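I have a structure here, written as structure tokens, and I will follow up with some questions on it.
With one protein chain removed, the remaining protein chains of the complex are shown where they sit.
To keep things simple, chains are lettered A and B as they appear, and every chain counts its residues starting from 1.
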Amino acid sequence: MTETRHDVLDAARPMIECQDVQKYYGDYHALRGINLTIREGEFFSLLGPSGCGKTTLLRTIAGFEDISSGAVLIDGNRMEEVPANKRPTNMVFQSYAIFPHLTVAQNVAFGLRRDPRGKDEKARLVDEALAMVGLKGYGARAAHALSGGQRQRVALARALILKPKVLLLDEPLSALDRKMREQMQVELIKLQRQVGITFVLVTHDQEEALVMSDRIAVMFEGEIAQLDGPEALYARPVNRRVADFIGVMNFLPARILSENGEGAKVEIAGLGEVDLPARQISRANADDEVVIVGFRPETMTLIGPGQPHTQPRETGATIDEVVYYGDMTYYDLRLDGSARLDGGARTVRISMRNLFGRDVQDVGTRTRLAWSPGSLVLFR
Amino acid sequence: MAKSGLDAEARQGLTLMAPPFLYALVILAAPLLTILTYSFLKDGYLEVIREFTLDNYLQVWADPIVRKIMLRSLFVSALVTLVTVALAFPIAYYVSFMVRPERKSMWLFLITIPFWTSYLIRVFLWKVILGYNGVINSTLTGLGIIDEPLTFILYNVNSIVLTLAHAYAPFAILPIFVSLEKIDRSLLEAGRDLGESRAMTFWRVTLPLAMPGVIAATLIVFIPTIGDYVTPELIGGGKIPMIANLIQVQMLALDNRPLGSALAVTAMLIVAVVSLIFLFLNRRFLKVRQ
Partner (left out) sequence: MKAGMFRGSGLRLYALFYLLFLYAPILLLPLFAFNSGTIIAFPLQGFTTDWFGQMWENATLRRALGNSLTIAVSASVLATCFGIFAARASTRFSFPGKGGIMGFIMLPMVLPEIIVAMSLLVVLLGVGIELSILTVIFGHTLICMPYAIAILSTAFSSLDKSLEEAAYDLGETKWSAFRLITLPLVMPGIVSALLISFTISLDEFIIAFFLAGSEPTLPTYIFSQLRFPKQIPMIMALGTVLVALSICLLAIGEYFRRRGNARIGGKETGGFL
């Protein structure tokens, strides 16, 4: 019987532990009590909008920033007194920070300067590292003559040659164009599997985090809002803000009719009365008094006139707007009876794959929406 | 960290800043404060009497000779600034807009080279050029255009202005050039596209955008020229002293340090006031742009 990646990670020991980490810049409270355990061999992402403290957290792990209180442990050792140059972490910087006056090989070998090993041995290590990132034979090139993607690879080789316990990546793909970025995402995953080192990635790009990570911590204003695997994060966001930040989610106002330990009976604008089990109810919405129900655009289906479907529920709607993307079409729909709850008419966005033979519907068409209560999340 | 008042970064920055700051404190601030103090003290014969007085300033403002020299200094440096900036603007414009990009640095190099030669010798050579039997006069008489050498170009304000306009040319050209270079060329096309004539585009788009450079140039030329000592001495033949010469005479030749100090402080005040006016104008221009 083979172990899955999840099994291995679940059994792995903690590599980074943050215990109530607080960071102040003057009066500004940048990190507000971060508690977090990152496991050995994990690909972990810190995701959030700019200014949420994700880079600050990464830099406290690297040792570039002192923490105001709390503790950071790496591989079980407290790091307060350990400066960045003595920590078992290495960093790939957002700008890559390739030393422009050195060659590629000199850049990669930079961290080996204090290493007692011989010259030939070091040269072999450099060649190995360059081969690992797909830059075999580039050693003699001038660093400033490289393209963005190549710089990124040199930065990776330079950090990995020291065999750190943790590799820290600060928005490493943000400077690349879309094609290159998608290619590097896949390569980074492969590289991480190959070397088995713990990767901690900082990104503001939710798609990037979903694609690459084993687990993701979503941060807002110096706090972790949710820490989960990609699927759980996408399907069951803990609050409206996380839901909004990750992917697209439709929100409809709702009213709780009755509630017990098993679940709740709610009336949703445009969708009618629904029974929701407890696992579909999120209570982390303290700042948001209004009860709302959310669902993802791809979880509901447009049904042509008379067309059969297997969903338990259907709702009448009118097409307000059509946005055609080639592989997908987005429809903005006005739901029948959506004004009944509080007087405001609601539109929702539905995405449909443009499968062969499926026609794109026109604006103004009367249509039906097929859906299942299982795709709804209640925020209260 | 928050407790110690200054965080690690601020302490490191201040530590690094300490040597140059202390140096400037000792070599600049202490002397400036000294003359500020002196300017309020009484002059005794060959010594300074420690007694507060405003006489020095009264004298600076009341004495007709001092006032005349002050006004002349202001007038000369204003004229120099006007001439220098007016002569420099077309050059900056030419290099920025007409010269091909790869040749721009060569032009700048050409403009700055004369600046790197001895200031004194440059000033003296203008005397040679403008002199009674200097280059211009001997050429013109040689060609039979004039019979008598021209005298209006030597030992007067004109010659001082011309000499200083030459000496400070690069200081005026470079800031204007920099501000012209920053102008987005598509703005000019937009101006033309919106139906403005070439001249109107220049007047309504280019000139306002170049204004910060012009104001910087004005200040950079004005400040050193008002304190210039060499040119009035050499070109003016000592007959048309400016404020620097006056300060020097009071401080050293007449050994009246309080009065000399009051003159120096007044000169600094004039420079400060003029600078503030221009900085204010600059801010107005920047505000209009936003």
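The rule we apply is simple: a contact is a pair of C-beta atoms (placed from the backbone, for glycine too) under 8 Å apart; a residue touches a chain by one contact, two chains touch by 3 or more.
Small disclaimer: the values here were computed from a predicted structure and weren't measured.
Within the complete assembly, A:Ala97 is the residue of A:Val82, A:Ala97, A:Val211 or A:Ala370 that touches the hidden chain.
Note on the undisplayed chain: of the listed residues B:Leu74, B:Leu87, B:Ile183 or B:Leu281, the one touching it is B:Leu87. Although one chain is not displayed, chain B still touches it through residues 6, 9-14, 16-21, 23-24, 27-32, 34-35, 38, 87, 90-91, 93-95, 98, 104-105, 108-114, 116-122, 124-126, 128-129, 131, 133-135, 138-139, 142, 166, 169-170, 174, 198, 219, 223-224, 226-230, 234, 244, 247-248, 251-252, 257, 260-261, 264, 267-268, 271, 275. Where chain A meets the chain that is not shown, the touching residues are 62, 64, 84-86, 89-91, 93-95, 97, 99-101, 110-111, 113-114, 142, 144-145, 158-159, 162.
Keep this in mind: only the chains that are shown with their structure count from here on.
Note on chain placement: the centre of chain A and the centre of chain B lie 58 Å apart, centres being C-alpha means.
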